[in-house]
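Selected chains from the complex are presented in situ; the others are not included.
Going by the order they are written in, the chains are A and B; count residues from 1 in each one.
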Amino acid sequence: MPAPIPTEAEVLGYFDKLSNWGRWGADDELGTPNLITPEKTQRAVSLVREGVTVSLAREIRWEPTADVPSPPVHFMLESGEGWASGDKVSARPNAAAIDYIGMVFHGVSVTHVDSLAHFFWNGKTYNGKPAHLVSTSLGATVCSVVAGKGGFISRGVLVDVPLVRGVDWLERGEGVMPEDILAAEERCGFRVQEGDILLIRTGQLRRRSVEGPVDRSAGSTACQAACLPLFHERGIAVMGSDTGNDVSPAQYAKVPQPIHQVGITAMGLWILDNANLEDIAEGCRQRSRWEFMLSIGPLPLHNTTGSPVNPIAVF
Amino acid sequence: MPAPIPTEAEVLGYFDKLSNWGRWGADDELGTPNLITPEKTQRAVSLVREGVTVSLAREIRWEPTADVPSPPVHFMLESGEGWASGDKVSARPNAAAIDYIGMVFHGVSVTHVDSLAHFFWNGKTYNGKPAHLVSTSLGATVCSVVAGKGGFISRGVLVDVPLVRGVDWLERGEGVMPEDILAAEERCGFRVQEGDILLIRTGQLRRRSVEGPVDRSAGSTACQAACLPLFHERGIAVMGSDTGNDVSPAQYAKVPQPIHQVGITAMGLWILDNANLEDIAEGCRQRSRWEFMLSIGPLPLHNTTGSPVNPIAVF
């Protein structure tokens, strides 16, 4: 029998109860990554035993799919063709290839982090910053991803929910509960601590590779809102998963995306969407070790509400 | 008196002399980052003493400037405006902001790595791959940046040329010589070794912040072609600088961009263009220590000839 989920009133209460507004100063635009102190980074580095790296990014591809109807675009402004022909027509003097890339990285495809300008609640985002400061014309004049320019190098901890539950993957519409995280701690021998980058594997990306992409209306698993108090209590700096990070269909009419809505606006939590956790999960299982150094370097995109990233884990 | 530069014949000879074709197998598309073995990564990690991170990326900005007439673009598909008005018109149910970013990352502005599909010589790129495999329609069907998906975590070594020479910055058109690198080794107490990420600071970005941007026709400093044999001999995995990484005006009619042309196509060298080396240089000077762990996670962009990156150094 699944654990009962919090009531909508309880989730609405999280906005106050889990708030980090003012915690790191009235002007702070960084939020929970403040918990990644140099000590935490040093601790993460000290976990490395082998020097083996694993990427947590999905390949960024250009074809529309059932779940990603409007993918990023890639155009070649110059290619390798024709240079040997003797009659090459080019603005460029030397044989080189040049690309244009364009993307809406938010959504359910590109591995990316959300900055604290991505969501709003009651007209504000994290630390009480007014929503209108994230403007159509100028973008995120507060809480842009540039706040995370220094990068996040901390301990990554993988909660492999299918491993703990003994299933292939969670069902769409089903939520990861705090009990899953506690069970993983028990089963895998770690404890989520302050400054950690908490990675939740649901197996949904594995399912996609087996069954193929499906329309977003089919729904999604993700962490249930009930996880938010645990995130807060343990002081995680960044949370990520192999999903878009909110259960759908929505479970609460007034708070349809609680992980993003509470996490970003109240807690100042940076969220890593659409990570590829298959390779790291395999690496963890092989080593019976679910912690590792993790390095995330968000692109310092001026006034932007997030960034595509390639998080690199090191065993 | 400046050191004499190699003759054009000598530089043309580098294509054979410094070639790594076949060194890591006929199918290799990765090149010199093969030298970043797990041992090298482990060695880099072991350098960390403080857990202090420093970004080596320039902020990605949207305004045309004298040196970047066609900068990246940033559009908001939804912003924070209007949500509180009661009559918001949006395709989205929840108050969130969404961005589009688009860019030609190659050039002299965005901090980025080049994959081995970026340049060609005699109709081929690294490892003899034919140039036409980097096609207008499909992009880099070989040697794309996805080859570097696993990330580069290795020792970063900073050669601070202005520090060694006792100047503010190098002049445009002037090259960094291997003697500068050797002098830095002497002065700063390190030795460039196999698997290193070699960073060459010329001060050109510092000059830009002092004097403002100038048209690209004004020229650029960078490593002179004479550095290539040293790069090869020492076995560096990645080289980067605070420039576009070739001296201009060009010093050789037949090989106008030797660092890119020899480095990429013959050596399989990954190049980091337009890094911000100001903060790391300051950090090194403060610590009298010019080596550190460096983490680079190129975005795994399908069939693309490079990627914007935010390299993170850790002291």
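The criterion applied here is as follows: a residue touches a chain if its C-beta (ideal position, glycine included) is under 8 Å from a C-beta of that chain, and two chains touch if they have at least 3 such contacts.
Note that this is a predicted model, so its numbers are computed, not measured.
J.: Copy number of the whole complex, given 2 identical chains are placed, is what?
T.: The complete complex, not just the displayed part, contains 4 copies.
As a convention for this text, only the chains that are shown with their structure count from here on.
J.: Approximately how many whole Å separate the CA-defined centres of chain A and chain B?
T.: Once rounded, the distance between the two centres reads 26 Å.
J.: Which of the residues in chain B come into contact with chain A in the complex?
T.: 37-45, 48-55, 57-62, 73-74, 76-77, 79-81, 83-84, 93-106, 117-123, 125, 130-137, 139-140, 146, 149-151, 153, 256-257, 260-261, 293, 295-306, 308-312, 314
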